[in-house]
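The complex appears here minus one protein chain, its other protein chains still in place.
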Amino acid sequence: MFVSNKFLSKRRVNSVGQGKVSQSLAVFFSLLASMFIVAAAQAEVPNAKPPTGTHSGEDVPQPIEFPHDVHVDVNGINCMYCHTYARRSKVAGIPPTSKCMGCHSIVATDKPRIKKLTEYWEKNEPPQWNKVHDVPDFVHFTHEKHLQRFVFKNEGMDVANVSEVCAFCHGDVKKMTVAEKVKPLNMGFCVRCHEQNDGPSDCWKCHK
Amino acid sequence: MSLKNILENWSHYRQTIEDGGHYEYEHMWGMAIDLNKCTGCNACSVACYAENNLPTVGKDRMRKGQGMHWLRMERYWDEPEMGGEEKEYQERGGSFLPMMCQQCNAATCEPVCPVAATYHTPDGLNAQVYNRCIGSRYCSNNCPYRLRYFNFYSYYEESWPEPLNMQLNPDLSVRDKGVMEKCTFCIQRIRTGKDKASREDRTVQDGDIVTACAQTCPTEAIVFGDLLDQKSQVTKLWKAQQVELGKTKQDKANTELRGYRVLEGLNTDPCVMYMDRVREA
Amino acid sequence: MQTKDINENIAWAKINEDVLRSMENPRMGYWVALACCIAMISVAVVAEIYQYQVGMGPSNLNWPHMWDLYIATFVFWIGMSHSGTLLSAILHIIQADWRKPIYRFAEAMTTFSLMTAGLFPIIHLGRVWNMYWVLPYVSDRGIWPNFRSPLVWDAFAITTYLTSSALFLFIGMIPDLAICRDNARGWRQKLYTVLSMGWQGDDRQWRHFRKIYLLMACFLIPLAVSVHSIVSADFAMSIMPGWHVTTFPPYFVAGALYSGCAAIITLFILLRYFFRFDEYMTIPIMEKTCKLTFAIAMVWTYLNIIEFAATWYGHDMVAKELLINKFIGPHAPFFWAMLFLGSVLPFTLAFEKLRRHLPTMFVVSLFLNLGMWLERWMIVTPTLSYSYQPFAWDVMWPSMVQWSIVFGSFGWFGMLFLIFVKVFPSVSMYEVKEMVFHRRHYHSDEVANKLHRRASDDQSGAEPTREGA
Partner (left out) sequence: MSGSDINRRDFLKFMGLGGVGAATLSGCDMPTTVTLEEGKEKVVAYLAPEEYAIPGIGVTFASTCQQCPSGCGVHGRVREGRVLKLEGNPEAMNGKGLCQMGQASLQGHYNPDRITQPMARKGGSLVPVSWEDAWELMREKASGTAQGRSAWFTGTVSGHQSVLLAALNKAWGSKDHYVYEAINNAVGESVNEAVLGDAAPAYRLDKAKAILSFGADFLGTWMSPVHFSREYAAKFRGGDRGVLIQVEPKMTLTGANADLWVAARPGTEGVVALGIANVLLSKNQVDGKRLPQAALDVISQYSVNKVTEITGVAGDTLVRIAEYLKERSPSLVLSGDSAHGHVNGYQNAMAAMMLNVLLGNVGKTIEASNSVVFGELKAKRGNSKAMLDFASAADAGKYDVVFFMGANPVYTAPTHLAMAEKIAKVPFKVALSMFVDETTMSADLVLPVQSPYEEWGTSVAPYQPKEAAISMSQPLMKPLSAETKSLGDILLSMLKYHGVKGYEGYEDYYAYLRSELDNMPASVKAGKDGDAFWSSAVQKGFIKAPTKPGSLNINLGDVKQGGYQAGGDYPMHLVPASNQTMYDGRNANLPWLQEAPDQITKIFWDSWVELHPKTAAKLGVKEGDFVRVESDQGAIEAQVYIYKGVHVDAVAVPMGRGHEGYGRYAKGNGVNPLKILSPAVDKKSGELATHATRVRISKTGRSEELPRLGGSEVQVGRRLVSTVSADVFRRTEGA
């Protein structure tokens, strides 16, 4: 990109200004935090420079308070076990209710959340989740491509650590309960990462 | 596109084949259209409407010339000097010419766009980025084929009443007012085909990717493929007709061959080759 | 019957009076005129809002007519803007001092017509709200405008030209603003105090003033030429028949000066009539302007003929076909009207009788400008109607939306100008004084000496005597 890295480093600080002034302080700290995470991620994901930039997400109410931390952090379930489409399709996909029931017909059936889930299942209607990570409709982001680049066709990459790759854009979900948007996911965010990891610069890769 | 792209790549995107410019490309998508086979049945055009989320604009706007037919089937009657004038009837029927974006290599629309919303892709395609377009309409003015269409209204508001909108193709955008658009050689299909190939760890084979018009053509008059792939059918056709990219005038060994490119004398270097229609004397 | 450019015996105080009088509180007629302008503007604004909300459809733009009146009128106003520069810069350099009484409003005209022209590229955009994408600014996305596009050049050229011509206008006004300051009361005084930037008229200031003024003049001339050349590039850079013409840059510049001069004549007469500037905007000056206009008209005609000939004898069959279409096609009436108004009508300027007859000149100048506007339209539209792909041939006439926005632009220009003449001196007082001074000096040194003494404000000094000399 034409903009020099020096400028970018400035830019990073500027991005504080992007957020609402009232929140700028919080943003700043979360920024530091995210930098730390990024640093951590860099350690785990070989030949990849994670994208930079932060966003202070709002709490999105969900029909079921799905605890990512319990599933990923505590029980160490791989992201792609539930978001199974991610490596085959452009969308990662919300796991089908049947998949949840696969375990939760036995596991933790007494918990209120699971009870709620079971209701949905018996009523034969899937829960309506609220979208947290959204991009404009003229952006055609492909999960498959990015997973191939950073995980499957990335030698020295352990698929078990895939959550670190997800963290590039989704933040450290394994520490969250309900997912929350902590990355800007705007074009600058994407482009910078594409520059650093020599991704394609062809507009039609994402816009069509 | 980034300034780097403009400064560094553009020049070689526009190199002609003598300069080996095309070998920089991943692909060079092209077409060969046999007007001897083309019956002018218009199926390609409707298929294009179905594939590319083209709105129907209604009688009045269509008559005003505000329609969105990316692929238009042109019909010409014989010229007077071809024995049309003094004869009482059109003895040789009509001449049909399916016109979709010619994906010129020296596209005249590209240099004039103030915001570089249209540019040349590494696939040899002539891209139009809707969300970058500001609607100066300069590109359309500068297209000698008049193959760029403009959203004069927010057509989506009336074009797809429930549940017609369920037919919309999620692989590409629905355009709002003030945006220029044109045939993309079904970029979404190209993308899908390439993704599939890479998923299976292979290169794209001839026939993996077919545009909507080529696929639906009942007479298979439209052939789509990669001009860099020496084995592809379209390349064979171009070779057989002794038509080459990067020429303003084809020097053919056999001058009787039918292959030609529309208005190639303008040095737009289009990627679509046509083959003359044939009539019994 | 006036024979001199200016009456050199006119008292300097009178000059100040006359000019300052023109800035006094307006009469009824002024307010009416202003109201009309604002009415025209508001119509245009309504049309624009409608177009903004619905899209470009209602303006009758279509495939293949992607451009129409907006761009034509844009070119027209840009052309108009060349008048001021011509008078103040070029004539300044060649030291034609008859320009002095009339260059001020010409420069104002330059600035305002640029401010009008600048609106059109924006109005004609399909997605106005993204117009700033044309400007190169460092963005998070790292994307840039396409520097090969003439439209981007336009953006640069127009902004530069607007800034510098506005600056030129302002600088040239400083001494007069000082005079205003000294004669004004109330808010006007405050305003002029600020604007005149503490002008005292001492030598140092004059020296710097002369330098910078000359500098600006020299800078403006190539700029003005380049601006309209770049505008012509919008067309000349394309490959469309009738647009892809080598002679376009000079052709456009000539046309620009032409319409500029015509507009000057119009406003000349208006100001002379309404502000009773008969003493300053004299018939001889009028004549000079007319002669200038006539000369330029001939140049323009010549360039026209060149273009036709080149096309006619050239090998580009499509361009030739288009030319024939212009001659006999659906646009023919307008085309011939343009040729008549642009090339035949100016011959009225060749006759002294007519030249000196202001009402005639007024009408003529208006028609000349109409002709120039038609010229721009005839450049833009027929090419779109009849180009390479016969299947895409079409004839389309602009809708009320377009017309009202075009008319509105005249209202906008008028409003700006009306405000100007009431707030600023529309005749340059100090330059007229200079002119008068030089003329007197030229005619009789005696007077000159008197004048000198009076000027040097030295009562004690003895009468310069010739006795015993």
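Order as written gives the chain letters A, B and C; numbering starts at 1 within each chain.
Just so it is clear, a contact is a pair of C-beta atoms (placed from the backbone, for glycine too) under 8 Å apart; a residue touches a chain by one contact, two chains touch by 3 or more.
Keep in mind it's a predicted model, so treat the numbers as computed, not measured.
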item: Touching residue (missing chain; options B:E51, B:D123, B:D226 or B:E244); value: B:E51
item: In subunit C, positions touching the absent partner; value: 127, 129-130, 317-318, 321, 388-394
item: Where the unshown chain meets subunit A, residue by residue; value: 57-58, 60-61, 85, 88-91, 93-98, 121, 124-138, 181
item: Touching residues on subunit B - with respect to the absent chain; value: 35-37, 39-43, 45-47, 49-51, 53, 56-59, 62-63, 67, 69, 72-80, 82, 84, 87-97, 130-131, 133, 151, 154, 156, 159, 161-179, 181, 192, 212, 215-221, 240, 254, 256-258, 260, 262-263, 274, 276-281
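Rule of thumb we're sticking to: only the chains that are shown with their structure count from here on.
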item: Pair with more cross-chain C-beta pairs in contact, given A-C and B-C; value: B-C
item: Mean-CA-position distance for subunit B and subunit A (Å); value: 38
item: Intercentroid distance (Cα basis), subunit C paired with subunit A, Å; value: 59
item: Rounded Å distance, subunit B centre to subunit C centre (Cα mean); value: 45
item: Multi-chain contact sites of subunit C, meaning residues that touch two or more partners; value: 142, 144
item: Residues of subunit B touching at least two other chains; value: 1-3, 119, 132
item: Subunit C to subunit A touching residues, read off their complex; value: 138-142, 144
item: Contact set on subunit A toward subunit B in their complex; value: 1-2, 88, 136-138, 140, 142, 144-145, 148, 191, 201-204, 207-208
item: Subunit A-touching residues of subunit B, taken from the complex the two chains share; value: 1-5, 119, 121-123, 125, 127, 129-132, 171-174, 184, 187-188, 191, 195, 198-199
